[in-house]
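Here's the structure we're looking at; comments come further down.
One protein chain omitted, others in place.
Let's turn to subunit A:
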Amino acid sequence: MYLHSAYGLWNFMCFGLKYDKLCDKYPDYEKNNIQMSEKRPALIFKVITECQTTKARVGKMTVPHHTVDTPVFMPVGTKGTLKGILPEQLKQLNCQIILGNTYHLGTKPGIDILQKAGGLHKFMNWDRALLTDSGGFQMVSLLKFAEINEQGVKFISPYDDSECMLTPEYSIKIQNTIGADIIMQLDDVIKTTTTGTRVEEAMHRTTRWLDRCLSTHQKPNEQSIFPIMQGGLNAELRSESGLQLTQRKVNGYAIGGLSGGESKDDFWKMVNVSTNILPKDKPRYLMGVGFAVDLIVCSALGVDMFDCVFPTRTARFGCALVLTGQLNLKQGQYGNDTAPIDEFCNCSTCKTYSRAYLHQIVTMETVGCHLLSVHNIAFQMRLMQNIRESIKKGEFPQFVQQFMLKVYPTKEYPSWIVDALQAVNIYLA
């Protein structure tokens, strides 16, 4: 059964390739733009408050399914579900937007089922905002023989060894079917630490693929394609990428090619370069970032959206997020600990359960995993809310200083944090 359904999809994907070759005409992007002006745009972004010290800002991003407060953290629900947490619970956690993975959803349940279901929102009973990735990153990182050429990502089907191709057009076609509010262009994914001409090639190709994505897009009134800024760790290339992308008509931007093993120094500098180039009136999405200090530093650098699998993944291994890192509740020391995970956390887990009881059930009962996931998502949501509130109150720099002091009580701040914050006028003494 497993093989059967998956096999069907790969055939479809390969078919998609032939189809792409046969049809050179696609619905005209200009025409879609006319339609767009008649209806409400697929995304309205309003900056509510700008921090007077840093580049941080609070915004409201209205997409067809929800109005999202930014800076926002987006939990990852890879296959149309989020680690045993009901959408009803996610709403209680004040979760406004979640992420789905196109590669996984295209494999199972497959676009045929998603089409029949009327899109992922209906299929999974999530009526708030959704974002999907292009599938390219997952392919390159999950499949052994993925290879990129001008046409797209070529890969060998793990089911029948046939050669298949994920083109920019096909990625958008799947994402049109999934129906997320925000969708990602297919980008030319390279290792973050790649250097040399390949970085430049990937950057230019990503722009060319953006144009192909935009011109094939079927639902510009309902879904916004975000281009992905490339350029690796090279500030000039990144600026060039930004320049090219900002010439296209889009509703927001993703900062790609980071959070992949580069040094923290390179990381923050590239984020800083990226947000300097990107227009202020569009949301900026930094892909794959979710640790608390990173969220704070990058919010200060002007990023509006984040995603990461870490909070829910770590819950599965019995770990709960706290300000200073994480508690591994499997450890014996928690057996007699009657305190909640975090006494200041107002999530249903912390209000109800002790560490001692969680110690008994983590990794034994699925409920243990659910309870930690609830707390970990609540932790991320509360952090983002605190960031937004402090910006609104004009107290963001103080908030950042106090937060860092709590995380590093001995004031042994990592130098990259000191430098990054100094770049936006926050000084850690």
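By definition in this document, contacts are C-beta pairs under 8 Å (C-beta built on N, C-alpha and C of every residue); 3 or more make two chains touch, one makes a residue touch a chain; residues count from 1.
The definition used in the following text is that contacts and distances are computed from a predicted model.
J.: Choose one: "Queuine tRNA-ribosyltransferase accessory subunit 2", "Methyltransferase small domain-containing protein", "Putative actin" or "Geranylgeranyl transferase type-2 subunit beta". The correct choice is the protein name in UniProt for the chain not shown.
T.: Its UniProt record gives the name "Queuine tRNA-ribosyltransferase accessory subunit 2".
J.: So one chain is hidden, and I want to know which residue out of A:47, A:356 or A:405 touches that hidden chain in the complete assembly.
T.: Residue touching the chain left out of view: A:356.
J.: For the chain left out of this view, which of A:162, A:366, A:402 or A:422 touches it?
T.: A:366
J.: I'm checking contacts with the chain that's been left out. Which of A:59, A:75, A:109 or A:242 qualifies?
T.: Result: among the candidates, A:109 touches the missing chain.
J.: Taking the entire complex into account, which one of A:39, A:60, A:79 or A:280 touches the absent chain?
T.: Within the whole complex, the residue contacting the unshown chain is A:79.
J.: Residue-wise, where is subunit A in contact with the chain that is not depicted?
T.: 1-2, 4-5, 79-86, 88-89, 92, 108-109, 112-113, 116-117, 123-125, 335-336, 338, 348-349, 352-354, 356-357, 360-361, 364-367, 369-371, 374
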